[in-house]
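Can you keep this structure in mind? I'll have questions shortly.
Of the protein chains in this complex, all but one are displayed in their positions.
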Amino acid sequence: MGLREYVIRRLILLIPVALGVVILIFALLQVVPPTRRVLVYLTGSPKELSREVIQGYIKMYGLDQPVWVQFAIWLNEVIHGNLGYSEYTGPVLYNLLKRAPATIELVIYAAPLIILIGTWAGINAAVNRDKTFDHISRVLSVLGTSLPSFFFGIVLSAIFIATLKWTGPGRLSPQMDSYLTVLRRLGQWHDYTNLITIDALLNGRIDYFIDALKHLVLPVTVLVFINTATLVRVARSSMLEALSKTYIIAAKAKGLSQKEVIYKHARRNALIPVVTLSGLIVGGMMTGLVITETVFLFPGLGHWAAYAAQRFDVPVVAAYALFSAIVFVLANLIVDILYAYIDPRIRLG
Amino acid sequence: MKEATEVIQIRDLYLNFYTYEGVVKALDGVSLNVKKGEILGIVGETGCGKSVTSLSILKIVTPPGKIEGGRIEFNIKGKTYNILELNEQTMTRVRGRYISMVFQEPRAALNPVYTVGDQIGEVFYIHRKEEIIKAVIEQLKKEIETTKGFKRRRLNIYLSLYERMLKNPRSLTIRLVSKVPILRRFRNLMNKEIRKRTVELLEVLRVPDPERVVDMYPHELSGGMAQRCVIAMALVANPLLLIADEPTTNLDVTVQAQILVLIKELQKKLGSTILYITHDLGVVAELCDRVAVMYAGNVVEIADVMTLFKKPLHPYTQGLLESIPRPGRPFTSIPGVVPSLINPPPGCRFNERCKYAMDICWKKKPELIDAGKDHYVACHLYSSGGK
Partner (left out) sequence: MKIKVPERFEPTVKEIKFILKRVKDTPLSLAGITIVLFFVFIAVFAPILAPPAPGLNPYIIPRDESLGFRVEPSPPSSTHPFGTTMLQRDVYYGCIWGTRWAFEIALKVIIAIVFIGVILGLIAGYYGGVIDEILMRFTDIILAFPGLILAMCMTTVLTQAGWTTIDSVLLSIVLIGWPGYTRLIRGETLRIKNEDFIEAARAAGSSDLRIMFRHILPNAIYSVIIVASLDFGSIVLTTAALSFLGLGAPTGWADWGRMIYDGMSFVRGGLRWWWSWTYPGLFIVFFVLGWSLLGDALRDVLDPLYRRK
């Protein structure tokens, strides 16, 4: 069948799901009465929201038209980047782009740690089945799945922020943050990537690098601890299953040492489902981000969405949901392709 | 029984499986020997312990199985070793090189994520590395003489790398260079040589279009092809003993016939000694020189094929031969079922189903005794006085 055909096929199957996602968001929006729903269409701050003004907007955006007409109008707006206006934070798309880098910075540090630690721990637990390492990692992973991320975050926050005062909420300490605006105005700081740790290195400011890193440690720890748990379990059971296969005994019968058998033969097979799960975990991190960012007041997308949800700010929450779904669907796609690439049984039919 | 013409002697092998339901006494003092150049068949029903015996020879019995006693004596080039006393490191040099194994389900015995060429080549790499490197060095030397300039310098570098590999296979330099992306290319010469020999081997095994097969993955092959590849893997290092654990059971009858012909040919051409495990008496008749019959963890009879079929001594063997369906005769089978190996009956394990069972059969386990002309049987009918 070939890799190319497989990718094309997956892309085609993607379309109904993507469409469905969009429709679902639209359907949810329909539940909101039109007088409130106008906000999803506005591009700029309305000077006033009197009844006549609202009625005007309803007419303008066709909120009194039949459903399918509304859908077309809404979809059109979304494609042109109009995600609405939030009463609390302003234009939605603008906020989305402004706050994305903070979240991306978290993900860049958390994701590789999750994947590496998860697979390493899982595989080693399987290889050393029922020995100390196995028991410890199993206990930790059970703990990781049952610990609510917000509780863990609060505990860490109370200890390290409030009591030890070792770090603080947000991305930078308050003084550093306000001084940054000065630096920018003086032209001594350029935002190359909007990722503070990287920009700090690029601008040659180690102090900012360290400060930003300190602020990343706690949220990343929470994210890693919670998400690694499932990966460890899957890696472990996948490895155990691979180790029980006949070709492992056959490999030993060829004269390979136990170590070679484990790392050359079993591991590659075991990693196949692990790779797919890793992708899904990273794609699904959007959930953990909401809570983690809120606990540590990290100014990213998650915190923005949580803040909006508390105030029932529909345009923001809807936009975040749409965004998360797209990220997740893309992650699924990438993972499927990777899976086909790694496992010759899928690739060659 | 201590002749230099014996490749392997198993003496009083005891093996237990420690399971949740209890201790399964899978092997209860198994004794047999394999002579050089012969095909010895081990025949018996499922669960009699034939597979586990072969795994013991290679010392790859997986927990919860554990060998509890006995000796497995292996003769290489005049010296005898007790396999059960060899350490793991030594065993990895024995497996695949002096003793190798062919498994029952060919596609299960192959790793699905590597091509068959890779997997066969792996055995070359493990056991015939020196030979390959020497061949590559020869080639390099010849080519260096006829090239000039930059290419010549590159080849010289390769040559020195290979010579170093030959001298010190575990050399740190080699290991490091093997990891670096572009420098790694020096191994391509070795891989090409291995591939060449793999294709040759597949040709010997009558695999059609070996150049193409080498790059295929196990799931793309038919059962027969896959089994030939597995046999190829086992033959790479020209082992002294080839163990074949029901290699044709999962294949179509026609394919089965082809494989049997192939095995017979190999034996003649390469002089291999083969231990052939099966439950199919027809295959035994066609293929084997001598046969060992196993029942419930014991060897009950050993004889050459003709004698066993014409004059079976043990009641179990007799029952087996009688139960072969023949036109015109009603179906017969041995009454009863195989006893539980967790709680086996005392004495001879066949006592419940044996029509000649005597008192002593419930008290003492029969040993293998010489019934004349290299025919051994473990039965009290023949112990005192003989038949």
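Worth pointing out:
Per-chain residue numbering starts at 1, and chain names A and B are given in the order in which the chains are listed.
Basically, a contact is a pair of C-beta atoms (placed from the backbone, for glycine too) under 8 Å apart; a residue touches a chain by one contact, two chains touch by 3 or more.
Being a predicted model, the structure only gives us computed values, none of them experimental.
Of the options A:V21, A:L75 or A:I108, the residue whose C-beta touches the omitted chain is A:V21. Considering the whole complex, the residue from A:P33, A:P66 or A:G187 that touches the absent chain is A:P33. Although one chain is hidden here, its contacts on subunit A can still be listed: residues 16-17, 20-21, 23-25, 28-29, 31-33, 36, 142-143, 145-151, 154-155, 157-159, 161-163, 283-284, 286-287, 290-291, 294-295, 305-306, 308-310, 312-314, 317-318, 320-321, 324-325, 328-329, 332.
Keep in mind that, in the parts below, only the chains that are shown with their structure count from here on.
Computed centre separation for the pair subunit A/subunit B is 52 angstrom, with centres defined by C-alpha atoms. On the side of subunit A, the complex with subunit B involves touching residues 245-247, 249-258, 265, 268-269, 272, 342-345, 348.
By the touch criterion given at the top, residues 55, 58, 60, 62, 88-89, 92-97, 100-101, 103, 105, 108-114, 122-123, 126-127, 217, 219-220, 230, 233 of subunit B touch subunit A in their complex.
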